[in-house]
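To start, the structure itself, in structure tokens.
Apart from one protein chain that is not included, each protein chain of the complex appears where it belongs.
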Amino acid sequence: MTANPAQPNDLVLLLSPDGKRFLVRLTPGQQHHTHHGYLAHDALIGQPFGSAVKTQLGHPYLLLQPSTFDLVMRVKRASQIVYPKEIGYLLLRMNIGPGARVIEAGTGSGALTFALARFVRPDGRVYSYEERGDMFELARKNLARVDALDVVELKQRDIRAGFDERAVDALFLDVREPWLFLAQARAALKGGGFFGALVPTTNQVSDLLAEMERLGGWADVEVVEILTRYYKAVAERLRPEDRMVAHTGYLAFARAVVRETKEESPAWQAEGAADANE
Amino acid sequence: MTANPAQPNDLVLLLSPDGKRFLVRLTPGQQHHTHHGYLAHDALIGQPFGSAVKTQLGHPYLLLQPSTFDLVMRVKRASQIVYPKEIGYLLLRMNIGPGARVIEAGTGSGALTFALARFVRPDGRVYSYEERGDMFELARKNLARVDALDVVELKQRDIRAGFDERAVDALFLDVREPWLFLAQARAALKGGGFFGALVPTTNQVSDLLAEMERLGGWADVEVVEILTRYYKAVAERLRPEDRMVAHTGYLAFARAVVRETKEESPAWQAEGAADANE
Amino acid sequence: MTANPAQPNDLVLLLSPDGKRFLVRLTPGQQHHTHHGYLAHDALIGQPFGSAVKTQLGHPYLLLQPSTFDLVMRVKRASQIVYPKEIGYLLLRMNIGPGARVIEAGTGSGALTFALARFVRPDGRVYSYEERGDMFELARKNLARVDALDVVELKQRDIRAGFDERAVDALFLDVREPWLFLAQARAALKGGGFFGALVPTTNQVSDLLAEMERLGGWADVEVVEILTRYYKAVAERLRPEDRMVAHTGYLAFARAVVRETKEESPAWQAEGAADANE
Partner (left out) sequence: MTANPAQPNDLVLLLSPDGKRFLVRLTPGQQHHTHHGYLAHDALIGQPFGSAVKTQLGHPYLLLQPSTFDLVMRVKRASQIVYPKEIGYLLLRMNIGPGARVIEAGTGSGALTFALARFVRPDGRVYSYEERGDMFELARKNLARVDALDVVELKQRDIRAGFDERAVDALFLDVREPWLFLAQARAALKGGGFFGALVPTTNQVSDLLAEMERLGGWADVEVVEILTRYYKAVAERLRPEDRMVAHTGYLAFARAVVRETKEESPAWQAEGAADANE
């Protein structure tokens, strides 16, 4: 946890009077410029979190510790990121928590990588694979900025050749054709390990399910989408926001089965809507 | 992480051929009875996770390590629980992770308590308050069953008198009238700390927002509902399940502001739908 | 409109104290039996609609004229019906109203057929095709019961051979493989006529879109799903129902283009989310 009050080198969140959010690394001598004037970092350092700080024009900004949600959303993006609504769900569904060893591919902008790193601390480890050099460099910068590189191993690699790790607890694929890497995923996962993938189209969901069915070795397959609906937070005129995100992607999950020959294995299904789908 | 293969005293998940889930504590000499016959615990002990085990009638069950999702959903309930879809979201939004100190009230059946304990390990702490004696005892049993009591402090207490802790990172209220305890919550939270609440009705959301507005001292207020829509995982006939959970509750979040006089403080709003609501 | 008060032979709706609905044809001498006792039809005849009528045990039932919604939902079903939420939308999207000539296939249980008949009155016409003899007979009975046969022509026919009508205003397919009948639909529709289809799976949507693309001759293609979320109607505890229908089907719409050669035609798209999707 970030210490209180704000220290030099802290990554802080500044909340403007009109709800804008700015992620800032406190650096003595620097200034943060806004459309309401500027804030001197030196005037922020030493202030308690949760207090109002004023620009030279007198506009109050709120000095806050950023949440995991804020840090994920404020990653510098060169690609679609995995959003907090999906990350929160997959943490519970894939049993990712302190101590877990997790593989992820591709790294992309590193938004999910950061979140995984946050939750496997202090003893877990995130192995993140990315083929493209430009994305790899962006992710490295993004992860350095949020101090996540100590529990993350970034690997610039085409995952067709497989993963280096064995018996990992969980493996998540955020790639265009996840069905091409099921055997590699199976080889890296421990028995009963948690597989997850995120794809934007229904065709990809079908392709993934078809290949899982063809290969065998997967059980408890689940496909789900997560929707968040925000409200205007006004007591006497409570109502949803006019618009919402309708789609980011479909999440697919499965468990790795061991010692199975396809002939003898039943299709262990995911739990029905009756009690699990909540 | 649970060791591999299955050991005596492990809490394991048995997945039936038709997708039923059973949470079982492996105990030498015991049997688990199903509608497909029984499984001897002794025959499960020593088996690798992810492998099929057969009942005496030959029906294969899958031996799995339970996920946080499974453990939350299988808590013995005497009340509505906080569901995994909400838990996942609030972890990221309230910055709960390894090392966090978190207050929760009421404990209820202990489903959220367990999840919080899971994610604040190893150095964090969960302080959970429950007034009702019967719920308190149920939660204690539930949390003992999932080995969570080492990071949880259960307190049987009416929270009108306030919380014992100070400067906690986050505080979550799952009570009928959360607006009655805002001052107590404010006193327990660190500056900028994360407040959250879950309420089932729109009237309660309005009451909570009105009281936050009246008292002042809260910023970045957000109200959101989380919906999960499950699909039939069939490659060539992909479609959503026929029915879904339409509502569990509304989540409300806010940050605790320090040294504020109501007159001078702007209403720091939550970020608009444009980029955060995803 | 049904005359007031209730007359012999009226089709009426009886609403029980606990919200149950019964559709009854008033017939002198008959009785309607409920779990609260019985109502003599003779005691209902002559009562004004909207009034309470009591069973011999003293339980009040409300005597009502059924709505289109009620009649659609209470059709005797031997198959999945098209639901009111989809019917309402397609009426506006396919420009179906008084005077329209509309083709539908298959008839199924006749729920959509009835609704179409209701809205094209008095001068329009519904041509409904059904191949299966058992469904054809059921639909005929259902439509007779709601007095809709005067504007409906039922045809027991395999639609691979095409439709008899030409230059119809709108054509709706509720069949398993609607893509097989696009040429037949195109031949029956007037220039610019409205095509619609309902399919339950994403694979069927893809197949339909692919065939439309391949054949050409279709513009303004739209795919949409309609969700209804009901609330517990309690003023001081307002909240959504716990569960909802998550899926009935995907609606697809298009307009028939004339004199087009595929080479020269652009893909006139449906209007984007910006202003039409409301």
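Think of it as A, B and C in the order they're written, each chain with its own count starting at 1.
Basically, contacts are C-beta pairs under 8 Å (C-beta built on N, C-alpha and C of every residue); 3 or more make two chains touch, one makes a residue touch a chain.
These numbers were taken from a predicted model, which means no experiment stands behind them.
Trainee: Give the labels of the shown chains that the missing chain contacts, considering the complete complex.
Mentor: A, B, C
Trainee: Touch as defined at the start, partner being the missing chain; which of C:L15, C:A40 or C:A78 qualifies?
Mentor: Of these options, the touching residue for the absent chain is C:L15.
Trainee: Which of C:S51, C:S79 or C:Q156 touches the chain that is not shown?
Mentor: Per the contact definition at the top, the residue touching the missing chain is C:S51.
Trainee: With the full complex in mind, choose from C:L26, C:L39, C:M94 or C:L173 the residue touching the hidden chain.
Mentor: The single option touching the absent chain is C:M94.
Trainee: In the complete complex, the non-displayed chain touches which residues of subunit B?
Mentor: Residues of subunit B in contact with the hidden chain: 202-203, 205-206.
Trainee: Taking the full complex into account, what residues of subunit C touch the chain not shown?
Mentor: 1, 4, 15-21, 48-52, 60, 62-69, 72-73, 83-85, 87-95, 97-100, 115, 118-119, 121-123, 167, 169, 190-194, 202, 205-207, 209-210, 213, 219-236, 238, 241-245, 248, 250, 252, 255-260, 264-273, 275-278
Trainee: Over the whole complex, note the residues of subunit A touching the chain we left out.
Mentor: Within subunit A, the residues that touch the unshown chain are 200-203, 229-230, 236-247.
The criterion applied here is as follows: only the chains that are shown with their structure count from here on.
Trainee: Once you find the CA centre of subunit A and the CA centre of subunit C, what distance in Å lies between them?
Mentor: 44
Trainee: Residues of subunit A that touch two or more other chains: which are they?
Mentor: Subunit A, residues with two or more chain partners: 202, 205-206.
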